[in-house]
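Of the protein chains in this complex, one is absent; all others appear in place.
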């Protein structure tokens, strides 16, 4: 059974745009990160708790296909799904839509790794985090 | 014969970093864009000339693999190569190195399309531009 | 009688921070702009309607005093008030607080001018806009 994606909404602000009068292509990765942060808050675990234990989540891969441009003031819905939940990494799939017109704007994925900040090595995702991520995994 | 990549250098500034004390992952796409702009200046054609004719270069795909983090004050060398030169699109491959240590930081590609700003349709890359890009194409 | 300030709330995202693990000082001006955009939406006039008539709102002055740093995940409340409403310009005063601790983070102002995009000259603020701004003016 396909999992339900996590959804969150954000508004395009003036500083997100560039001289082509559309959102700068790098900013969709920032939008995605905001969705990821909302997702963690929704799951009830704090990035700071993770950081306090000496862990963090560096990105190892990022991919985006640009379908239609978003513009200033657009309301964007971000859909997040866990494409792959591995022992040490998570692959998030994402799609962003214009909330009003339902037009698909971009889609892609990022792969993040759970790492020990001290040793810089990948480590196993703690069980209580993995358990919370599972319902959103394919 | 493999073409010589175009190379340019940039310095990591404080605003490029995030609270993990490394360059924010979205900023490598901005670094790439700066390299692309340097490349166009080097080739002697101006984005503005293109824009005046009603054309532009929207991105349709972006991909990056993160190998090692860059930090504040690092000198980064960006290597740009044309992976594919098509009738209406260009696929740039890129690699970024720490200029002092020669460590590979990130690698990836972007695909850009030549488009008519009015109709929003992809159009053929003008011959004088294609001719300048060819020596950097695989 | 002192006018009630307009208030809006935003969340600090990872990309807003820098290697000092606090919000980058330039980003408070982006937060302010988001508050201004929320304010216009609240007043029910659209930046696009203004733009369609050939007007825009360039900034002519910006000032900020930094009291306490904001950090990743902080909820920030922005207070906006109109310090001066002139024929052709508006001076917005702002204060930002940590929403949870009520600590004052920054305060300052920006001056914006109503301008004709064609001629680049300052013009009179249209009456229907000025009327909506008045209740928030000192």
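To keep things simple, chains are lettered A, B and C as they appear, and every chain counts its residues starting from 1.
We adopt the following convention: contacts are C-beta pairs under 8 Å (C-beta built on N, C-alpha and C of every residue); 3 or more make two chains touch, one makes a residue touch a chain.
Just so it is clear, the model here is predicted, and its values are computed rather than measured.
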| item | value |
| --- | --- |
| Given B:33, B:77 or B:107, the one touching the chain that is not displayed | B:33 |
| Of C:4, C:65, C:101 or C:124, the one touching the omitted chain in the full complex | C:65 |
| Which of C:11, C:30, C:71 or C:86 contacts the chain that the document leaves out | C:30 |
| Residues in chain B touching the chain absent from view | 11, 13-15, 30, 33-34, 37, 46-48, 72-73 |
| Residues of chain C (touch criterion as defined above) contacting the omitted chain | 20, 22, 25-27, 29-30, 33, 56, 58-66, 69 |
| Chain A residues that touch the omitted chain in the full complex | 14-15, 17-19, 21-22, 24, 26, 71-72 |
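What we mean here is this: only the chains that are shown with their structure count from here on.
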| item | value |
| --- | --- |
| Between chain A and its twin chain B, rotation from the CA superposition, multiple of 5 degrees | 180 |
| Length of the line joining the C-alpha centres of chain A and chain B, rounded to whole Å | 24 |
| Multi-chain contact residues (two or more partners), chain C | 14-15, 72 |
